[in-house]
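For this depiction, one protein chain was excluded, whereas all remaining protein chains were kept in their positions.
Naming follows writing order (A, B, C, D and E), and every chain is counted from residue 1.
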């Protein structure tokens, strides 16, 4: 089985670390292909960047030359999943929803610790649309930008742990979701420090995608995600 | 005051009829500039087309060379409004929300009559995110595609009227929203036939945009729509 | 166009300042008529006073001798809008809903700063009924009574600013609504101090009412607000 | 214990039948006093009439010369309960909420059968505000006006039964609320015909009021229903 | 009228004090029978104990040899009410729902003060299912276990009062529910100290059960709580 794990930004080192996390989570026999969009922002921390990512991810998936069995969109709180579901016949899993789903299986209420405060509403909106917000007790920001996450991993873990403890104490949170693709790989350190399960979206999405493929299930084509009607499209795909 | 009214698809005749509706609704002294994206689909009836529209609209607004006071995004149920709000300092109004707001001022419950069934979930999702879904009793489809709307206006009105009457009778709908930019201008005919107020999103959005400008109000920059952080963006804007 | 802007209490100076705000917001050619109920409380800060206001407003609108094009009910969180909508054929806009609508166009979440804590639940209830509560992150009280607002404007602004900053910081609020008709005119000072857009309900309602009139739209008469059935009414209208 | 059961309209025969139902439901030792407002409509079937009722009920309760232990507001879907709670120190129970509460104790979902379609939204709004709407699966109208209910009781029962059966069959309703004070006394006939429990709001409200009194509980005065602040009120109470 | 008031745990002294509270609330002529399950935990403070209680209560009610008119399940936040409703033809009232109902009649928002933090989610879940959560502003824990409640009543009252005051101040709570059957009898002391009405679930449930019986109402048998289908049951009832 081959799963495309697509970064939402154009930073190759981030694609690499996401793909590494994906591989660590994948079952034997699953090939993980990390993809980086040909256009877009070096990190996604806002609305324009998120809409760019929606097309950047779609673009690089559509031009991928080999067959594949599923796609993981590896941006937390980003746009685009619906477009992939419509354009493809294989299952598509977004890491925001994947993390929320796995967290929901592990405790009564979960929380998300993310990067900058400005991205909190984007995450809240994605959870609301996915019908996964009821049991999310808090989405909080560390104040670290996406690209700062990798600069000082020890500090990064420390700040995440502090915020995680706070929402456990004040909001009844029982499970922590790492709210950024760039936090992949930090789950164990945060879990050790907090005593709560910590869910990584990339690992969760790979696991769900593998599961859907093994069950022979894919996106419904009866309505919302039916193939697009034939029509004139101007100037797309961008990178062809 | 100059308002950019941006079509979400690349069909120039549709931009023209939208701009005409906008002008009919505008106050004296308001200049309406109709814009057509440089890339995208001939009509928006799905998720990929909607995400394309999000960037197509943003792209043509950003390259517009003159000053302007507000932007109306003239696609019903389409993506992109958040990106415009972040990128611009002037107010942005989406016709989906504008129609729902005006309808909410006119009756206890409203309904939307749109084009194809596949676009219903997109409209529902936009209303949900905007916090405007509680009083929307029904979103229903005529089965006419966007480009069919103009082919036989009499038939178009007849089909909209039939669906409008049905949701008045069966769902307690008291106000009808025309759920497609391409339906602009049909409101009076549908109102005459149904006896219920009929709200056109383009007229509503122009009216709201003018109002915000006159009140000196624009998008908050304190969090979600703060200017994007400085960073490397690759391959954007597309049409520059 | 003539718009009746009706105060909900019997304090004439408050009607005057509300009408002044309304005039400042109105388009050229709009005549603003400020009305004061013939009965009711000197200020509305509770449930009995609010129900009194519902009839006081209706009473003075019904006996107004000249034609008019729209009505603005200028009480924040008060009862009565539904009665006006039923009794009249012209559009009716309540300032609570108008403020929430405009705020919703300007940011992801908004908040309301009002007078006394006891009026908070009334505002919450009106927003809930109007389907406008989802994006309201906080309704908070300054502790100033309605009539205290005008006594020391500098102090009033200072207290509003303090509460506004608090809900921006703690509740993710991005836009502030001034939650009392008596706060009309303070929006600019509060905006300057907080850096967030500040929405005045009176200006918003006048703007929306003008827009509805210009679009030729009025309250639906198909169900909830159909004209009352003919029947014996005893002792009403009170002031005839 | 003395309970004031206040009709919301000015039709004395309706007050009498409501009081009779109340007495049938009351415990031994409970004195039921039926009151009719001095002003208002002969029947409440709309928004103006409902706001009139809010004050008419308050007015006649405030001028009642003897001590009393609780008040039942006997209008289904009417305004006014909050004002009574603020003005009085004894418990106040509205029949709409009372019926919904009792119905909720008897089945998974309940429904309401009321008079005219135009009153359905008022009932839905009262249930929404009271936080009692989640388990209400349907509010439906018989098409009979309030005053028609008594003209041909057999027909009235037949029409209610037909609507009740429909919502049991189509909406999963398990318990029926009679949605009008004027339907008091029809519960047994409807229950026999449908096989479902039928809840009368007047009996329910008397029962709840008695219970609160016996438990020594009354309206909280800590915030929403604290006594009104001392201030000038002009022209009230109306009937003094 | 005979009402079975069933403790959810196996501590006889707790059954006794619950029954005493029930008797204090009951009308003259109502016989209260306190029952203790033959199996289960000495106190219910978690999920296994709650599921055990569901069957323990059912078991001891089914084997009760005399006729009875209603059942009160006297555990706050516990499972089991639906099973009783299905198995019995008489009304069943759960103290969690009863407290929330009575509190809802007394103020705009209510709160619950319970024992251990781990039981908070169980209470929240029961209120959610019952459709009674909208107006519950807070469920908070004292940190006292169920069996500690009786050890030092003065301390118990002090801790409850402290938490009650906190949620009045911080969450807009106007009415306090005592969130444990073992708190029965403390309502007056807490009310005196806080100035807010304090609702005891046992007294509330007895009152509601008496009311349903007097109105001749019982659980609907048309769907969810229809008698179980005839089938082979192995190993049940446990204690026969």
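Going forward, a residue touches a chain if its C-beta (ideal position, glycine included) is under 8 Å from a C-beta of that chain, and two chains touch if they have at least 3 such contacts.
Predicted model only: the values in this text are computed from it and were never measured.
**Student:** Which chains here touch the chain that is missing from view?
**Tutor:** A, B, D, E
**Student:** Which one touches the absent chain: A:14, A:32, A:116 or A:208?
**Tutor:** Of the candidates A:14, A:32, A:116 or A:208, A:208 is in touch with the missing chain.
**Student:** Which residue among A:40, A:75 or A:91 touches the omitted chain?
**Tutor:** A:91
**Student:** Pick out which of E:1, E:33 or E:128 touches the chain that's been left out of the picture.
**Tutor:** Per the contact definition at the top, the residue touching the missing chain is E:128.
**Student:** Of the residues listed, E:2, E:23, E:171 or E:223, which one is in contact with the missing chain?
**Tutor:** E:223
**Student:** Spell out the interface residues on chain B facing the chain that's missing from view.
**Tutor:** Chain B touches the missing chain through residues 120-121.
**Student:** Even though one chain is hidden, which residues of chain D still touch it in the full complex?
**Tutor:** Touch set of chain D with respect to the missing chain: 108-109, 172.
**Student:** If the missing chain were put back, which residues of chain E would it touch?
**Tutor:** 10, 38-43, 45-52, 54-55, 58, 79-80, 82-83, 85-87, 117-118, 121-122, 125, 128-129, 145, 223-226, 228-229, 231-236, 238-239
The rule is short, and it goes like this: only the chains that are shown with their structure count from here on.
**Student:** After a C-alpha superposition of chain B on chain D, what does the rotation angle come to, in degrees rounded to the nearest 5?
**Tutor:** 120
**Student:** Need the most distant chain from chain A, centre defined as the mean of C-alpha atoms.
**Tutor:** Checked the centroid distances; the maximum from chain A is D.
**Student:** Would you kindly tell me how far, in whole Å, the mean C-alpha position of chain D lies from that of chain A?
**Tutor:** Between these chains, centre-to-centre, one finds 52 Å.
**Student:** As a quick test, compute the distance in whole Å between the mean CA positions of chain A and chain C.
**Tutor:** 43
**Student:** Can you list the residues of chain E that touch 2 or more other chains?
**Tutor:** Within chain E, residues 108, 172 contact more than one other chain.
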